[in-house]
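After the structure tokens below, expect a handful of questions from me.
All protein chains but one are shown in place.
And now, chain A:
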Amino acid sequence: MDFLRPATWEEALAAKARRPDAVPLLGGTDVMVEINLDARRPAALLDLTAVPGLAAWERAVDGRLRVGAGVTYARLIAELGDLLPGLAQAARTVGSPQIRNRGTVAGNLGAASPAGDSHPPLLAGDAVVEAESAARGTRMIPAGDFYLGVKRSALAPDELIRAFWAAPASGPQYFSKVGTRNAMVIAVCSFAIALHPAERRVGTGVGSAAPTPRRAPEAERFLAGELDWTGAAPLDARVAARFGALAARAAAPIDDVRGTADYRRHAIAVMARRTLTWAYDDYRKKAAECA
């Protein structure tokens, strides 16, 4: 095994081009488990933690946030909790403090597990993955196009994730996860919602209930049309129930050790209804304050 430790981003891209079999390494919280348990013996490890600037985030000229691949969950929660609340909530449910001190959203994307907690909020918030290769330069991949199958993503063998982009929340965002306990569990299933009031648009993300994380487009369209965007009336229970049913319909879950398909569908409907209720309550409060 080789241990490659590029000192610059250009060196990292060159190394990945030369050695497509090299496994990128950020927090190592997925990669090292596999190596320790002998489930994987990569030809080379490509440690990106010495690349300067990769662990930084910035506000781009267009107002969006560009969050470097090396930003850990702990820092995301502390520094971006107000700007990306849905993602920060999801980050708070990842593993333990020790895992959150190392693990990254980019690593979650790299692993592309259908159960990864960052995926639903990335989908709901229209995040875009910035991928780069030495040969073809930068490519912007919308989260919705990133996940291709169980642990398969749109990333090419010579590409690395450099950052993800997301607009700061313009409305309420919530994430909800079902697990067998409060900490240290992989999601049985999860759901994220984002209200985008300026465009009267709704974003969703369904986790751990299909071969890939996915949106619930029908539920999004329905809710965008039915929601009282003036915030005058309380949430219509029938609208919330229908939203839940449509969200569940977007899922294509399987039975496995963590839960049955039926249970997952049911839980998605409940979480969609609940997160909508929380989000809409916040929205109304804000609307009332402004009035």
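The rule is simple: a contact is a pair of C-beta atoms (placed from the backbone, for glycine too) under 8 Å apart; a residue touches a chain by one contact, two chains touch by 3 or more; residues count from 1.
Assume contacts and distances are computed from a predicted model.
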Which choice in "Cytochrome", "Amidohydrolase", "Chemotaxis protein CheA" or "Carbon-monoxide dehydrogenase small subunit" gives the name that UniProt lists for the one chain left out?
"Carbon-monoxide dehydrogenase small subunit"
So which of A:I35, A:A134, A:A156 or A:A224 would be touching the chain we can't see?
A:I35
Would you mind spotting which of A:M184, A:A232, A:I254 or A:A288 touches the chain that isn't drawn?
A:M184
Omitted-chain contact residue, chosen from A:R5, A:R19 or A:R249:
A:R5
Across A:A12, A:L25 or A:V206, the one contacting the chain not displayed is A:L25
Which residue numbers on chain A touch the omitted chain?
1-3, 5, 25, 27-29, 31-33, 35-37, 41-42, 44-45, 47, 49-50, 74, 95-99, 101-102, 182-184
